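For this depiction, one protein chain was excluded, whereas all remaining protein chains were kept in their positions.
Let's look at chain A:
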Amino acid sequence: MRRVIPLLAIATLLVAAGGCGNDSKSGDAGDARSKTLVYGVNLKSQGPWDPHVGAVGLDRVVNRAAYDTLVAYAGTDYAKVVPDLAKEWTVAPDAKTFTFTLDPAATFATGRTVTAEDVRWSFTRLKNLAGPPSYLAGPIESVTAPDPATVVVTLKSPDVSFLRQFVDGNFSVLDKETATANGATDAADAAKTDTATNWLSANSAGSGPYKIESWSAGSRLVMVKNPKAWRPTAFFEKIILQDVPTPDAQLAALKRGEIDLTQALGKSLLEPLESESRLQVAGSPGLTWFLLGMTRAPKTDPNLAKQQVQEAIHHALDYEGIGQLAAGVQQWYGMIPPFIPGGVAEQEAPKQDVDKAKQLLAAAGLSGGFDTELCTTTSTDHQPSALDLAQKVQADLKNVGIRVKIDGQENSAFLTKYRAAECKMVLTIDGPAFPDPSHIVPYLPDGARALRMGWSSENPGWDGAGYSAAAKEALTQTDETRRVQLWHDIAAGMNTDGPWVGLASVPYSFAADARIKGLDQATNQVTLLDIAALRRD
């Protein structure tokens, strides 16, 4: 008996600590529990919460809760832009000038009215901070505030779709007075002189339904209801984003009621949940997707740069198999996904035809196949991972004789190589800031992505000139039907022999306690989750 005394002592201590912990939990929860929403999520790579600096997934959720934008989408109807801080707007015929009239009722959490100067200052700061999302403001030539209620944004070149850019949370409007008092500036050297990001991670200066109360990096973010919200829609008094690192732990915490909501659970965890009455699942294909790229530069890979070879690869891929790699993955039918206006429909989808692919390779003088290399990231932040898809592509191409060596690297190393245009083929995880068909511009000749694959106006290949002309027209087209059709035709055309293949969307899913209401309406591809739309029974 004496031998086990020490072990018993340890066990007693541990159980005592555990038991007492549980008691304290129930004792302190009280009434505040029902008015508090705990959102369990991996906070590993999240923050800072400065809307002009953050550009990762969860930033969209926090931005939407604490800030407002000029315009918004109506739920998941991405064809329609609706008022937010701006009650009305016009787009000039030159497709370069956007004029917004602010809603006079809009106020910040301080009670101060939102003015055109706040908007001008915010957009200028976004650009001059030179942070991760600053590229979004790159096309802006100027922002002016001719009167307190009017904002005029002028672009460097025509782009009617830019109106939708103002939906993005990075274009959130900050209270200039509060932000500047805490170190923010819109000066040209803001990248060096602005010191507000730290403050804006533990506080906020917006007009949204919530305010940031505290932030413990990688651990916990607390938001509280904005008592002076100009649109008092929030139900919960407090929102806690709590770090729960793994999907297994998130699910266990959800089942035990330790958290109310979680996200991004994988296939094996999500499927059994659908039959559980105490829990609910909602979500949609996200604005993040997998793309396959092929070089157009003969010096990088003379075989891959041939038209017949790129057409053969389009025929060699097993698109349906790719769509079945994981639950919630939505197969693409072209470079514009189906849920975006102008998206390529299922009936237009490319079909796998191995014989045709082999014929095309033979026509290219490569009946014995050839060796090539595919760069990708080894990141496992998404399910399926890019490596999963790369292996599927490798297997499909092997069937037609193309021997692919996968060069998987840590994400930053992969991006460095990809951006240096050193990849023959690439399988990348990508995505735009807002759902509009114009997102394919970077993939067309001279676009940032296209240049990495050697596709430019100097090397347009057999199809580049046509796509460039169509894109130029689409960017200035104010007739929405015509605009959308132009983008659609480009995407559908690239299905034949373009250097890009849209493979699938990464699913974005939420699981929540069944007593949380409004989850279906609160999820969308832009802000991911509108917390203010959630209630508890």
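As a working rule, a contact is a pair of C-beta atoms (placed from the backbone, for glycine too) under 8 Å apart; a residue touches a chain by one contact, two chains touch by 3 or more; residues count from 1.
Quick note on the criterion: contacts and distances are computed from a predicted model.
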Task = One chain of this complex is missing from the view, so tell me which of "Na+/H+ antiporter subunit D", "Peptide/nickel transport system permease protein", "Amino acid/amide ABC transporter membrane protein 1 (HAAT family)" or "Electron transfer flavoprotein small subunit" is its UniProt name.
result = "Peptide/nickel transport system permease protein"
Ask   = Among A:K80, A:K156, A:R419 or A:R482, which residue is in contact with the omitted chain in the full complex?
value = A:R419
Request  = Have a look at A:N63, A:T107 or A:S134 and name the one touching the chain we're not showing.
outcome  = A:S134
Message = Going by the contact rule already stated, which one of A:A92, A:A252, A:A349 or A:L387 would touch the omitted chain in the full complex?
response = A:A252
Request  = Spell out the interface residues on chain A facing the chain that's missing from view.
outcome  = 3, 6-7, 9-10, 14-15, 17-18, 20-25, 27-29, 32-33, 36, 38, 44-45, 47-48, 50, 53, 55, 130-135, 138, 191-192, 197-198, 201, 216-220, 240, 242-246, 248-249, 252-253, 256, 258-259, 409-413, 415-417, 419, 428, 430, 433, 442, 448
